[in-house]
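Omission of a single protein chain aside, the complex is shown with its protein chains in their original locations.
For reference, chains read A, B and C in written order, and residue numbers begin at 1 within each chain.
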Amino acid sequence: MADSTFPNPAVPIAGGAHGALDVTPPDVRKHSVLEILHSWITTVDHKKLGILYMLYGIFFLLVAGAEAIAIRIQLAVPNNHFLSPQVYNRFFTMHGTTMVFLVGMTMIFGFANYLVPLMIGARDMAFPRLNAFSFWVTAFGGLLLYYSFLGGSGLYGVGNAPDVGWFAYAPLTARAFSPGHATDYWAIALIVSGFGTVGTAINVVATALCMRCKGMTLMRMPLFVWLFVVVSGLTLVTITPLTAAQIMLLVDRYLGGHFFDTQAGGSAVAWMHFFWIFGHPEVYVLVLPAFAIANEVIPVFSRKAIFGYAAMVAASVGIAFVSLGVWAHHMFTVGMTSASNAFFTLSTMLVGIPTGIKIFNWLATMWGGRIRFATPMLFLTAFVFQFLLSGLTGIMLAVAPWNWQLHNSYFVIAHFHYVLVGAIVTAIFGGIYYWFPKATGRMLNERLGKWHFWLFTIGFHITFDVMHIPGLLGMPRSIYTYEADRGWGTLNMIVSIGGVIQGIAVLIFAYNMIVSLRSGEKAGNDPWDAWTLEWATSSPPPDYNFATDPVVSSRRPLWDLKHPEDPDWKYEA
Amino acid sequence: MSAIPLTPHVSDHQHPWHLPYRGRIGMYCLILGESAIFIIFVLAYVFYIGKSLTGPTPQQVLEVPIFNSICLLSSSVTIWLAERNLEHRKMKPFALWWALTIVLGLIFLVGTGMEWHTLIYEKGLTVSTNLFGTTFYSLVGLHASHVIFGLIGLSLVLIFTLTGHVKEEHAERIQVLALYWHFVDAIWIVVFTVVYIIGR
Amino acid sequence: MNEEQHSGSHSETIHLPAPTAWPIIMAFGVMLAFAGMVTNFGISLLGIVLALSGAIGWFRQVLPHEAHEDIPVVVENIIITTTRPEVARIIVPEDDRAHLPVETYPVLSGIKGGIAGGIAMIPPAILYGLIAQHSIWYPVNLLGGAGVANWRNPSTADIAAFHWQGVLVAIVIHAITCLLVGLLYGAMLPMLPRRPILLGGILAPVLWTGLLHSTMGVVNPELDQHIAWGWFLISQVTFGLVAGWVVAHQSRIRTAQSLPFIMRMGIETPGLVRERESATENEDESR
């Protein structure tokens, strides 16, 4: 690694700045179906595993989306009988659990797997076999969870899925109130997929710290990689408490323990603490990757460097730390002391400061740029707007007295769907439009993409803007139906219509992926005129990513090549 | 070996490019996650001290396992001595210290097993007896399971050493395993303090 | 370190970790081992056997040497090019506002000013307490009242008495607010025209008092009921004047008003950096 010969002197191209790289064309040998299947099952390649993660996530996005549509049909009119209460309770439990653990977590780790090694100029993850194990154990955990629909009470019982809410508050999860195995499925499936999550988190941190190419110092890493280091660190200290709580739950259910047995002096509130010690940072585990995508897409489409790189890193680390001390804002109504309520109000509001810094920095990045509104940028612009709104409703919820009214109401549902759909899913869509050409070599269809964007965004706002209102009018969450005289009917009908529009948009997206994969426009290695290392190799990248190890000297290595007269390293040094 | 010149900056070529060992970073991450699990169990234990509605209480049944603890904690020293010997390519002392570490760990496990046997069959404390039983067996059991996993790893290394497969170049990997063992020992200090000193 | 990934890349092949089925077998085994808890013990047993065999197979993959396969490299030129070959610069006109003074105060001066002002506004507040209510605790409790438990409809005597929580909360609120205001002041100072005494001493306190006057009913109604706005304004102006005086007596630095707003904001961009460097060079020469 020590010598630095220049085997490929730059070839001048008329009208463009330039550099040169060595790569290979993709392997063109014909394979049988079995061979291809075998290669995907046995692969330890971070790119293939990343794609597997994404496909798995998209599959469960459709499943959990279908559950959401069923839930919305049930709630569209008062006293509906579309779903029985039992089925409704299973659906909303499975919808929440699936979206958080099987869609959110897998998709973000899909991005991490595919992009982190490419962005830091590495050939693979630090532990490639652990990477494969992590994916498969997560995947099997998800399948186990859904197997509960078939085998809820053991193979011989009537099929039922978990129905205790994704938060599974004790003592509803005790044997006395949840007989059969439905709740066990929930706990066990999450423990199993938790192994995979922890494995991948370890892998991402080790990759980012130990596999960087020459010259890629920590303060030159793309913000995307930085954010994923923070996310993985946060995952390590949040998924594990969940696992601990699930172990306690299983001790209670299988060995007759009393952790959450209120009859024997156990505490139902202890479960809430343990769950939210996981549950709240988990929100940041999911939303920081959305920031990561924004940090890459917004600068490229604004044609400007990110504003305040160091401040962005500091804000991300700050968010991670503060997020560990805010969990009890989910518990303002359980009867904590007034001093605790005040403390958690303050700590929750403090999260608003680093997130505010991030929004301002994105705005400043766009300010003075030449913003191209291609589909990825459309999604990321909507992301900034929607994230701003969800942050503001978050401030409202942090105000403990107001939270006593809003907690567990549809206002909360609207708020966190604003974060999860309006910020995270929107950013992930943007990210897929942005990196799909890199992963497949073909562009996603721009026209279908615009349809997807506008239908999805309009549907989103119809659903979740309106959904705040029934919460303010007293509608609690998790109810399978409601009385006709409460004045919630019309609002819920509108919300449901919006949900269907979003569903259509997601189907358009799935169609777009299939069509573009077969016959999309050829992408070339750098379709967006971008600046990070993944665009310095062919699309899709060869198995070994880079034929020769890259060497970088700034945060935007490709900018340096494209603009030798104004390179970043001159400024950063 | 060649490199792609992505506008290399002059100063970059003067410093050797050094990155941390991935095994060590991975183990630190694992330890971070494991610590979080233990923190939750320890918090649960502390929270439930004195909340049991029925006996027996810790004062009635628990005896402080001093010999056990000394064995486990001294195994941290022996494994450190083993590491030092490996670095200096002294394979025989390495194997000796390493084996001693395993023996000390085994003594600890057997001690814990005897303690549990007494508690279950003589003093009538099981997981389902009361809150103390639930939290005690969970916390100590969680730690014991880590000791077991550590011992399996240590034994594998010992087997490979005796068959002559372990060489000096594996020192880094073996140090990673030793790191895990140090962690298990350090956790015992916490568990010991909470269960046998604060909780008793 | 990183032996198999990064070595030998100069040849026609590259070592990559070999594909292996052991991780998926182990993953399936782990899942089955757990699934046995909800189905049948036999499934757990099968899972454990699978997981163990997976672990052993995996072990043999990495020990004593990690298995890898050789991927042939075909060298192809990749052209890195852009459709926008030129970069715009922020143009800084040289004659921009050259008549304004070219000196201002460093950011830290704002913090110092905030501390000094915070200390200076205590005497007038205490004086008000002594004159109006014969108690130095009166203004303290008004400020700290939010943190004192059970503080509902307090009597004047209540407010005039000593409460340690009130003192504590008042000190914290006072210190934080003064520091923050000072910091904000220091951060924005280099962007704004000078006259810190006029701006920070008179204008800002008047605006601030007006803002508080309109919102205090919600923020703290007890304070709102008992407050003497005249005295409040005096305290605020004291803060502003002292803070401004302290700032004004800091040594000045040169980055100043001859530059356009964008440079006074401290914006970092290639063109401006060069400009700034050349400015400091000129400065050195002139000295």
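In this text, a residue touches a chain if its C-beta (ideal position, glycine included) is under 8 Å from a C-beta of that chain, and two chains touch if they have at least 3 such contacts.
One rule holds in what follows: contacts and distances are computed from a predicted model.
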Hidden chain of the complex, named as in its UniProt record, picked from "Cytochrome c oxidase subunit 2", "Class III extradiol dioxygenase subunit A", "Hydrogenase assembly protein HypC" or "Pyruvate ferredoxin oxidoreductase beta subunit": "Cytochrome c oxidase subunit 2"
Displayed chains contacting the withheld chain: A, C
Hidden-chain contact residue, picked from the options A:Ala161, A:Val269, A:Val283 or A:Val326: A:Val269
Among A:Ser302, A:Thr375 or A:Asn545, residue touching the chain not depicted: A:Ser302
Options A:His407, A:Lys438 or A:His452, residue touching the unrepresented chain: A:His407
In subunit A, positions touching the absent partner: 84-86, 89, 163-165, 169-172, 177, 262-263, 265-269, 302-305, 307-311, 333-335, 338, 341-342, 345-346, 349-350, 352-353, 356-357, 359-361, 363-364, 366-373, 381, 384-385, 388-389, 392-393, 395-396, 398-409, 450, 454, 457-458, 461-462, 465-466, 469, 472-474, 476-483, 485-488, 490-491, 494, 563, 566, 568, 571
Interface with the unshown chain - residue positions in subunit C: 82-84, 86-90, 107, 145-152, 173, 176-177, 180-181, 183-184, 187-188, 190-191, 215, 218-220, 265-271
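Note that only the chains that are shown with their structure count from here on.
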Cα-centroid distance, subunit A relative to subunit C, in whole angstrom: 25
Euclidean distance of C-alpha centroids - subunit A vs subunit B, Å: 33
Where subunit B touches two or more other chains, by residue: 1-2, 19, 21-22
Interface hub residues of subunit A, defined as touching at least two other chains: 1, 8, 19, 21-22, 210-211, 536, 548-549, 558, 561
Partner subunit C, residues of subunit A touching it in the complex: 1, 8, 11, 13, 15-25, 39, 41-45, 122-124, 128-130, 132-133, 136-137, 139-141, 143-144, 147-148, 151, 154-155, 181, 184-185, 188, 191-192, 195-196, 210-211, 250, 254, 303, 338, 525-526, 529, 536-538, 542-544, 547-549, 558, 561-563, 565-566, 570-571
Contacting residues of subunit A [partner subunit B, same complex]: 1-8, 19, 21-22, 126-127, 198, 201-203, 205-207, 209-212, 214-215, 232-233, 236-241, 243-245, 247-248, 251-252, 255-259, 264-267, 270, 274, 277, 533, 536, 546, 548-554, 557-558, 560-561, 564, 567, 569, 573
Subunit B residues within the subunit A interface of the complex: 1-9, 11-13, 16-17, 19-22, 25-26, 29-30, 32-37, 39-41, 44, 47-48, 51-54, 127-128, 130-131, 134-135, 138, 142
